[in-house]
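After the structure tokens below, expect a handful of questions from me.
For this view, one protein chain was removed and the others were kept in their places.
Letters A and B mark the chains in the order given here, with residues in each chain numbered from 1 onward.
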Amino acid sequence: MGMEEKVSFFKDGLRLDGRRADELRPIKMEVGVLARADGSCYMEMGDNKVIAAVYGPREVHPRHLQEATRAIVRYRYNMASFSVEERKRPGPDRRSYEVSKVSREALEPVILTSYFPKSVVDIFVEVLQADAGTRTAGINAASVALADAGIPMKSLISSCAAGKVDGEIVLDPMKIEDNLGEADVPIAMTPGGDITLLQMDGRLAPEEFRRALELAKTGCQQIYEIQRKVLVDRYSSISGSGSCDQAPALAEDEIHE
Amino acid sequence: MSDVVMAEIRKDYLYHLVLKGERADGRAFDEYRDINLETGPIRKADGSALVRLGKTQVMVGVKIQPGEPFSDTPNKGVIITNAELVPLASPNFEPGPPNEVGIELARVVDRGVRESGAIDLEALCIAPGEKVWIVFIDVHILDDCGNLMDASSLGAIAALMTAKVPAAQYNLGEDYPLPVKDIPVATTAVEFGDATIFDPDTDEESVADTKLTVITTADGSVCGMQKSGPGFLSQDHIYRIVDIACERAREIREKFLEV
Partner (left out) sequence: MDHKDRDVVVPGDHLSDDPKKAGEGTYVKDGRVRSLLYGMASSYKDKVRVIPLAGKYVPSPGDTVIGTVQDIVFSNWIININSPYEGLLHISELPRKIEMNEMSKFLRIGSSVMARVKDVDSTMKVELTMNDRRLGILTRGRVAEISPTRVPRLIGKGGSMINMLKKELNCNLFVGQNGRIWVDGNDDDMDLALKTILIIEKEAHTTGLTDRITEFLRAEKEARS
């Protein structure tokens, strides 16, 4: 912020990649992409490429971390060395610790940890290519991976950011907009609108912040539909439909009622 | 996050199959699983490759940046190879810096690239004694279903072969393809029940106590080897592995790497 050369972010009302102010970057999601993990999801959000995996619930190591009445949730966000412009030294840095913490806190509120005392739900997110918005992509992928692993949750979590460039509030800033723009507001929320992640940096008037939050929410809603679809479609392609007239095929487990 | 003790009943089954000349997934002893190679999936890297070897998945990224040469080789570029066995890829991988397994993997991949002369280090010199190109080869394991070595090696050479030196952004001329002068391919086999099994999967790796990796070049020379694991290797088996390794490597080279 405060560069000597003035970059113009809009041309004929469109952003540098041809998007309107309220448009998300193209999204691609695939569920169940890893064999070893209990749940997994690969996601592309614009040029961001992330893969999320869930292991758990499983035994906690070291034992002393376990909690008597609930599962603990761990989230590890990590960037591959080749994911960024200048090769990054492997391993966590202060930024990835922070991203890991807020991402975990974005998902924890919906996970029913009381179902699995003395265990851990491990969430791992690897960023393979970064272009602003990796933490939001990670949370989106992690949410689907958690469902894929069969973790009981109150709902999925969807995440998206809004920013400000050239005085305009824009949805899902890409890297150049994030680097040279005036603000960045990543959020995560339940489909019902409860916010579980909220960060902000830059400078916004309170009214602008309100607009940014509302815009980010619309982004989250669109992402939710994609997350839901990728999970549901996975089974309808095998069975051919979602409905039937016979007794439910999976249901014969009265012994456990 | 620790290795689960394998059921004896499973071990017995694998040995039983081997005595019949069979493997659990129906492959021949010297047969590889299906390989899928995608080059350039990471556009922002200078070179990249995603390798699928059976269900094993490995992503390799190459970044090329200017830097200082080592003082004892002032005219030569630098190759730095690292492998990250991230916890996402296996219940047995823990977060943290590479342990001996990860370090061994990186060093053997590096050996293949370096000893084959695939990269002409002197061609990477920009200003002798001051500036050279540093080639980072970063192996990122995504799914460990056995034989990470061969998958990582294949990914590394494929990423290098499709890499470009980003000279333009450093005002050092135009971008140009990284000159690659050889195509090293690693072939790994494990021993158990007196049989030599190539491209082991997770269970086969667990049961075996000895593993041998042989890296061969385009003209069939051996440019790297590594025996790992606490067991014995007979000389006969070693020679047989080398022979088959040359053959398998040639097939892989022809099918995936020579265009």
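Here, a contact is a pair of C-beta atoms (placed from the backbone, for glycine too) under 8 Å apart; a residue touches a chain by one contact, two chains touch by 3 or more.
None of these values were measured; they are calculated from a predicted model.
Listed by label, the shown chains that the missing chain touches in the whole complex are A, B. Among A:38, A:131, A:184 or A:208, only A:38 touches the chain that is left out of the view.
Within the full complex, the residue among A:118, A:175 or A:211 touching the omitted chain is A:118. Although one chain is not displayed, chain A still touches it through residues 38-39, 56-59, 68, 110, 112, 115-119, 147-156, 190-192, 227-228, 231-232, 234-236, 238-240, 242-244, 246-253, 255-257. Although one chain is not displayed, chain B still touches it through residues 4-11, 13.
Keep this in mind: only the chains that are shown with their structure count from here on.
Averaging Cα coordinates per chain places chain A and chain B 32 Å apart. On chain B, the positions that touch chain A within their shared complex are 1-2, 41-45, 48, 55, 57, 59, 61-63, 65, 82, 84, 86-91, 95, 97, 136, 138, 140, 142-145.
Residue ranges of chain A in contact with chain B, taken from their complex: 34-37, 47, 49, 51-53, 55, 58, 61, 76, 78, 80-87, 90-92, 122, 124-126, 128-131.
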